[in-house]
Each structure stands twice: as C-alpha cells, then as structure tokens.
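First the structure, which I've put down as structure tokens, then a few questions once you've had a look.
Note that one protein chain of the assembly has been removed; the remaining protein chains are unaltered in position.
Note that the chains are named A and B in the order they appear, and that numbering of residues resets to 1 at the start of each chain.
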Amino acid sequence: MLRFILARIAMALPTLLIVTVSVFLLIRMVPGDPAALMLGDNADPASIAMLHAKLGLDKPLPTQFAVWFGNLLTGDLGSSIASGQQVLPLVWSRFLISAQVVVAAVLLACAAAVPAGVFAAWRQNGKLDIGCVSIATLLMSIPTFWLGLLLLLFLGLKLRWLPVVGYVGIAEDPWRGTLYLIMPILTLFLHEMGVILRMARASTLEVMRLDYITHARAKGLTEGAVLWRHAFKNSFGPTWTLIGLVLGNLLGGVAVVETVFTIPGIGRLLVDAIFGRDYPVIQGCMLMVALVYVVVNLLVDLCYPLFDPRVTIE
Amino acid sequence: MFRRVALLALGMLVVTSPTFGQTLRVALNQDIRSSEPGVNRDGNTDVVMTNVVEGLVSYDKGGAVGPLLAASYQISPDGKAYTFKLRKSVRFHNGNPLTAADVVWNFDRYMNPKTSWYCLNDFNGTNGTKVVSYSAPDADTFVLQIDKPDALFLDSMARTDCGGLAIIDKASLKPDGSWDKPIGTGPFIFGVWKHGQSVQFDAYKDYVSPPGKERDGFIGKKAPLVDHVVFMAIPDGATVKAGLESGEIDVAVVPESDVKELRANKNLAVEVGTTPVRNAFILQTRDPVLRDVRVRQALAISLDYKQIVDAVTEGLGRVNNSPVFDTSGFFGDVEKKGFEYNPDKARELLKEAGYKGQQITVHANKRSTVPSFPMTVLAQQMWQAVGLNVNIEVLDWPTQLSKYGTGGYMMQSTSYSPRFDVASGFEQISGDKDKQPRKVWDNPDALTMIDKAMETLDPVVRQPIFDKLHTMLLNDVPIILTHNRVACMAHSAKVEGVEPTSFSYGMWGVTKKD
Partner (left out) sequence: MRNFVAANAAIGSFIIGVLFIVAGIGAIWTPYDPLGISFRDKLVPPSPGHWLGTDEFGRDVVSRLMAGAATSVWISVTTVVIAVTIGILIGVTSGYSRGWFDRIVMSLNDALLAFPGILLALGLLAVLGANKYGIIVALGIAYAPSVARVVRGTVLSIREREFIAASRVVGNSEAYTMMRHVLPNCLAPLTVLTTSMFGWVLLAESSLSFLGLGVPPPAPTWGNMLASARPYIGQAVWLAVLPGLCISITLLGINLLGDALRDRLDPRMRDRT
C-alpha cells in the first residue's frame, strides 16, 4: 500500500515539474509587465527599472526560475506582486473556499444522482428511466455560467430570496455564509448531477447484464437486495472514478462560477492574477491546481478497492 | 473609550455582521492593492486611503493645492525654501500627537530607496527637482529646501499617486521596519482588511477637522459621520448593480449605461460629474502610414464626437478635445474649440496623402472602467465611412499597456490618469520618443512651452501658453482626445453627501439614515 502511494507520487513528480516549468515560461512569454501595471500610464524607465530590481525581474530567466524553485523546495512560494501577501497561505485559503463549494456540490450531486442512476437502470426503458436520462442530459447541456446567471437573475434579483453580492466565510457567520454559497453550489450541483446520473446508470446497466445478477435473482433474492448488494456495489467503481475526475477538474476550473457569484476562490484568484501579471500567484495557483488533480486521482485509486472488491492495490 | 476597545477586540466579528452602529458599504471594482500609501498602489487605492491618512497639503475641489495637516505654508522669495506650520492638536489614530519630528521621520522614510516610494524619482533629482534638506526647528514647524524653484513642487507633494506624502505614525511599521498597517490622522481608522474581499475603516471619533465650512476636495471640513465604512471588492458590474438594488451596497461607482435604470429606482440616487481622467485615441506618429499628418488629421475630423460621447456616456458626458480637463480654471474658449467634424475634408486629405486603404489597427481593451472598447467600435464605423480601413484588436490591459510603453502600436484607445495641474497634464503626453517611447507628442516647440508653463503658477502667464499648446495639438494630432471621464456615483437614497468626482471614495461627510 505504502509502496503504491510512493510510486504514484514519484510518477506524478515529472507531471508537476512540467507544469511548473511551462507555467513559469508561458506566463513570462505573455506580453505585459507587472511593474508597468503598478506604475500605470506615467511609468518612466527609471521607476520601472527600480521596481524590476525590487521584484527580482531584472535577472535572467534561468536565475529567476532557480531562485523561485529553490524557495519552493523550502516551502516558500514567494509573495504576491500586487498585494504583498505570502502566496502559500493566500492560495491555500482561496483553495479552501473553492473546495467547500465544489465538495458540497459534488457530494450533494452524488447523493441525488447515484441512487437515481441505479434506479433508472433498474427500471431500464421505463418511463422513469427515460425521464431521468432526459433530465440528466438536459442539465448536462446547460453551461454553468449561463445557469448561474439565470439563477442570479431569478433567485437573487426577481425573488430576492438569496443575497447576490459578496461572500462571507462559513466560520465567521454560519447563516449568512451558507446563504452566499447556496447559488454557486446549486449551479454546480445541477450540472454535475446530470453527468453523474448518466454514469451511474450506465455502469449499473453494465453490471445488470452479468450472469450473477441473473443468478441472484434466480436465488430468489428480493429486487432491492439484488440492486443494492450486487448491482450497486459492483457498479460504483466506474462512477467513483468519474466523481474523482469531476472533483479534480472542478477544483481547477471553477473560475467561471466564482466569477458569476464573486466568490474569492482559487479560480478567480488565478484569473485575477493572470490579468494582473502577478507571476508568483499564478505559479502558486497552477502548482496547487495540478497538485490537487494528482492527489484527488491518487485518493480515488486508493479508495477504489472499497467499491470494487475485484481490484486490489499492490 | 471602552467602546473603541471593544470594537477593536470584536473587529473580526463585526466586519460582516455590523451590529454596532452604522456601516456604509462601498463597492470597489478591485480590492486595494496595499495599505501602504504611495508605495504599492493604484488609482482606487490612492483615494480609498485618503480616508485613513493625510499629508501636509492636498487638493481642493478645483485641483488647487491647499494646506491639510499644515495650518499654513510659506515659500521663500528665491522659491527654494518651504516652511510648513503644523495644525495644533492633531493626533494619530493611536493617540500620539503629530509633531514636526514625525514629518521628518516620514520624509526620511520616503526618501530612502528601500521604501520604494512611487514618487522617489520626482523628489531625489532623477526627474527634476531634488529635495536638498529638511528639518524641524520646533515641534510645529517643518522646513524643506529644494535645489531650484519649482512652481509645481506643492502639487507634487499633493499628488494622490505619491500617497499625498501621507504622514503616518512610526508604529505603522513593525519593529523590524517592515510595513504593518497605516496609523494616520484621517477621519477613519484602518480596520480589518480581508485581502481580495473587503477592507473596513472605523470612525476616528477624536478626528480634528481642517478649517472650512464644507467639504472641499480632500481638504475643507472633514468628519466621519458613519461608524464604519466597508469597501467591498466586486469586480463584476452586474453584481454591483444587483447589490445596489437589493440594498446590500450603499455606494458604488457605476457605468453611465446603468444610470437611467438606477435613477428609475426610488430607493437609489445617482450623482454625475466629470473628473480630470481623459479618454483618447493615441496615434503612433512614427508609423509609416500615420507619419503623414494629413492621415492623422483625417482620422481626427472624420469622427462625430458629439455622437460618440453621447453614446458612450449615455448623454451624460461632454466633448473635450483638449488635454485641459473641462472643470479646470484653464478650460477657456480656446480649449472649448475642438476638431471640426468634416468627413468630406477628411476624404480630400486622404486623397492628397495618397492613402490607399492600408490597414490601420487600433488596440482597445474591455476593462469595464474605461470606454476604450465601445468608443473604438463607434469610431471604426465613422472611419470606415470616409474610406479608412480600420481594424480593431482587443487586447487584455497588461498587453495593451506593454505595447503603449514601447510605442509598439499604430493606434490605441486609452485613458490618461488625472493630473490636476494642467502643465503636468500636457507633460504627461509629451516628450522625446527616443528617450521615452511611451510619450505620444514629440514636438520640441511644445516641450519648451510646457517647461515654461511649469515655472510659474501665474494664470496670466500660463493661460496663453496652454491656449497655444492646445491649438498646436489639434494640428499635430498625435492624440485624439474625446472627453473627460464621467463619474457616476450611485447610492442608496438613505445616503447623503456623496461626491461624483475624483474624490468620490473619500467617505467623510457622508451620512446614512436608518
């Protein structure tokens, strides 16, 4: 088990390194200078040079990378050019906010979509199945940014049920904090529910065709028992993998939903940092996103045997 | 006193659930960059921080410099020595009295290159005037020597981008000398700052106002009339509007396009005014096509400015083809006369210049705070109508700015940050392109005249110079200025005292009814 984890981490290291190096180079190839941005339209060469020196941007690229990478190894991701904040705590705090939304949305989506998918598969070709599949396909087809806008327009502006502006941490004010999170979570929930329902249904169908289900039925087990003990448990593996993928992707790509609902998550931090050419923050965010992707996938693989006894980890 | 202590102690909790006193919620399109005035800054940060910190001098409503922490100042006959008398009984937020020794300490700090003060090069002789010495002969007097007479020295001291030379208490720094948070003398105390989200200021109950009957820019009567001000960073315009409508935001700068709709809402009001920000198309005079002044003139006179400005400002703005902003005392009859709209003449000029449909590319950006993109879309159609082959390239702001900095463009649609002093306003766009590629107007005669205007503050001398410069600029067309920014401050009907100007984020004198 431990060896598996270590091997997987070792395998992930080159990926992380490639991401790190390419982000470093790519963002510096993009025109735009953080110093010029700070100084605005009256940036004279002397002031720019002074600021470059202060930020260490006057050194050659390999040196800059070496400095950054050296600090990275000691756990120091530098500080934001724009705000002067330490990047590591900044990225981590923003990541937690995004994670809160994404994890809540995916958990809820699973809770609703997995049983529905299994149920739909059980009643394959029935009216309920067709209904479930149609709704799921429809939900999956609506882009999150549009869904978010519609919710904002309807629940926020027309009905005034939910606040539309700002963000409050759950820890600071549980009630208001929750109110702010409802719409973004609902948006992601609806979208992911479609995706997960279809996957759960498909993998259950796959299992249902197998002989042991027929066998179990022949043994005289109730349909409920067949469904739960045999079909659901065996079909959850692929669905679980998909959930992992969804989680990994969402954590990196919630920028759109965060923009619609002005949630200070990691996606918005990244987009803002790109528009502000805040190199250390961009690098920190990207590293975080890639790391999360790797870790989530690792966790998914580690948990896989729990759902599919046929698979063991060596 | 107990109340203040309690507030400080509860600060963390109070921010979002303002149970103590009134809270004014103000939307900012972006969080403040830092709490360190004049060091890590942008336009919003500068004005927001004027709530917390003050300098010796600052601007009045019309852009003239007046005393703020100083009670008065005197300039020696040779123009090189400045003597400031400090206002008595001014205290920092931590209770320490303001003395001339504090001012000296602040100058030491600003003049130290390690501080990375934004305006260091404007004070250490790199870009002109040099501060030679300064001292505090007594507790209320601060004396400063510069190397040569400089009519604009006080203006430099007041400049908001220099942090207004904010005077802060030593305790603003941590024991190791690094920045902690500003302990100033302003009407509000710097409270809890949640990076990327909001910053809260709390009323400074012991604030001592400068003299004056009413608010006058950054000077005049100042008082904190609400208990807390929270500046919330909300980048999305639609969300800001929604927040105003739902009452979650009390004050916000809104785009002109929202004014009509917001005014229709009886819970809201909108104040409109202009600022010295100038919107413009800039032209690269070294470009092979645009080098010909006739092509540039054709570009200028083929635009129906009234229609463009009406469209992008929803009829709230005024055409102004001059670098002199339209609320300045120098904005006279000559400055009012701009480009004549004459498409036929434009076609003739193009024919004379032998223009054969070469493509002209205009860089624009879609930042919501500037009219860059809509202005360009409207102008493109008018240019095409006279046979100019104009193509729009939308860039993100950092990219456009970097091309501006190197002069690597044919045309750009951009906006110039405010200069209250008119000569500085001209200087901002003019200079030697070989030395500073970002300068758009490279005309030696003009540069000499601008230098002359900078030697004095006497309007009798300056007005004719500005008139001449304006006329020269209209002929040279290195830049096509269109209008001054319209500032629209939307606010809840419960809120009173909001100013729709460059000073709009100064929240002293603003009240909120329950």
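Following the convention adopted for this analysis, contacts are C-beta pairs under 8 Å (C-beta built on N, C-alpha and C of every residue); 3 or more make two chains touch, one makes a residue touch a chain.
Please read all numbers here as calculations on a predicted model, not as lab measurements.
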{"item": "Where the missing chain makes contact, among the chains that are shown", "value": "A, B"}
{"item": "Touching residue (missing chain; options A:26, A:49 or A:111)", "value": "A:26"}
{"item": "Absent-chain contact - pick from A:9, A:66, A:138 or A:218", "value": "A:138"}
{"item": "Touch criterion as defined above, residue of A:5, A:18, A:49 or A:96 at the omitted chain", "value": "A:18"}
{"item": "Touch list for subunit B against the chain that is not drawn", "value": "236-238, 241-242, 245, 255, 257-258, 261, 307, 310-311, 366, 368, 373-374, 377-378, 380-381, 392-396, 399"}
{"item": "For subunit A, the residues touching the chain missing from this view", "value": "11, 14-15, 18-19, 22-23, 26-27, 29-32, 124-125, 130, 137-138, 140-143, 145-146, 149-150, 152-153, 157, 205-206, 209, 252-253, 255-256, 259, 270-271, 274-275, 282, 286, 289-290, 293-294"}
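Methods note: only the chains that are shown with their structure count from here on.
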{"item": "Inter-centroid spacing, subunit B versus subunit A (mean Cα positions, whole Å)", "value": "40"}
{"item": "Contact footprint of subunit A on subunit B as seen in their complex", "value": "12-13, 15-17, 27, 31, 33-34, 40-43, 113, 116, 118, 120-121, 126-127, 161, 179, 195-198, 232, 234-236, 238-240, 242-243, 245-246, 248-249, 396-399, 401-405, 414, 416-417, 428, 436, 438"}
{"item": "Subunit A to subunit B touching residues, read off their complex", "value": "30-34, 36-48, 50-51, 54, 82-85, 90, 94, 152, 156-157, 160, 163-168, 172-173, 176, 259-262, 264, 269, 272, 275-277"}
